[in-house]
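What follows is one structure encoded as C-alpha cells, with my remarks underneath.
Of the protein chains in this complex, one is absent; all others appear in place.
The block that comes next holds chain A.
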Amino acid sequence: MTTATRPGVRARAAITARTLRTDRWWLAPLITFLGLTAWVTYATVRVFMHKWFYVEAYHYLTPFYSPCLTDRCGDAAEFGTPLPNFWLIPEASLTLPFLLLFRLTCYYYRKAYYRAFWLSPPACAVPDRHEKYSGETRFPLVFQNAHRYAFYAAAIISVINTWDAIRAQATGLGLGNVILWVNVIMLWAYTLSCHSCRHIAGGRLKHFSKHPVRYRFWTFVSKLNTRHMLLAWVTLGTLALTDFYIMALSADWISDLRLIG
C-alpha cells in the first residue's frame, strides 16, 4: 500500500496571518450588528414607554402592544386586562417573550448573531477568537432546539395580529390600514418560511410520493424558506415602521391619510 502521509508528523501549514482575506469581510457582520442593535434598542424603548400605542379613532393598535392586557389599554384591550399596571410589565407581556424566543432561536438570526455579536466566526475563513467551542451541544444553547415550539407560539400570535388588522378595518380605510396589512402579511410570510415549519409541513417525510398533499405544502414552504433571511429583515422593518406610524398618529405628530371614512 502506498501512502501520501509521513507518519507521526501532523502539523498545519505555519501561516502567520490570522486571515488573508482582502475583501471587506467585516462589512456584513458590522451591518448586522448595527441593524439588530438599533432595532432592539428601538423596540425596548417603545415597549416600556406605555403610551402612544393605540389610535382610538381608527382602532390602530401597534404590534408591540398586541394583545394589550393591562388597565392602560382602555379600548385597545380585546382580551381583557389581567395584568397589573407596573412599568416593568409590558402591555403585551404574554406574547413578547415568545416572539423574542422565536427570533432568538430562528435559524437565520442564529447565523446573524453568532457571526455579528459572538464572532463565532465573524466571517468565513476568519478565525473566531474563542478558547473553546462546544456549539449547540450544551446548556444554554442546546435550547435552540426548542425553535419549533416558538414557531407554534408565533403562528398563534400572527393570528392575533391578523385580528388587529381586521378590527382596524371596521372604521374605513386609511394609510394605517395598508401599513397594518402589509405588516401582517410579511409576518405570516416570515413565520411560515421558518425552517421548523418546513420540517413540520413535510420535511420530516422520506416518502413524498405517499403524501402528495404534504409534499405540496413542503414545496410551498420551501419556496418561502429560501427567502427566510430577507423576510427576517423585512419584518423587522415593517414592525418598526408600523409601530412608528401608530406612535406618530397617537401622539398627534401627523394625521392619518384617509382613503375611505
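Brief remarks on what is shown
Keep in mind that, in the parts below, a contact is a pair of C-beta atoms (placed from the backbone, for glycine too) under 8 Å apart; a residue touches a chain by one contact, two chains touch by 3 or more; residues count from 1.
Assume contacts and distances are computed from a predicted model.
Within the choices "Glutamate/aspartate import permease protein GltK", "Succinate dehydrogenase/fumarate reductase iron-sulfur subunit", "Magnesium chelatase subunit D" or "FAD-binding PCMH-type domain-containing protein", the name that UniProt assigns to the complex's undisplayed chain is "Succinate dehydrogenase/fumarate reductase iron-sulfur subunit".
Contact with the chain not shown here comes from a single listed residue; of A:67, A:90 or A:121, that residue is A:121. Among A:72, A:199 or A:258, only A:199 touches the chain left out of the display. Although one chain is not displayed, its contacts with chain A can still be listed: residues 4-6, 9-15, 17, 19-23, 107, 110-111, 114-115, 120-121, 124-128, 130, 132-137, 141-142, 145-148, 195-196, 198-199, 203-204, 206-209, 215, 225-226.
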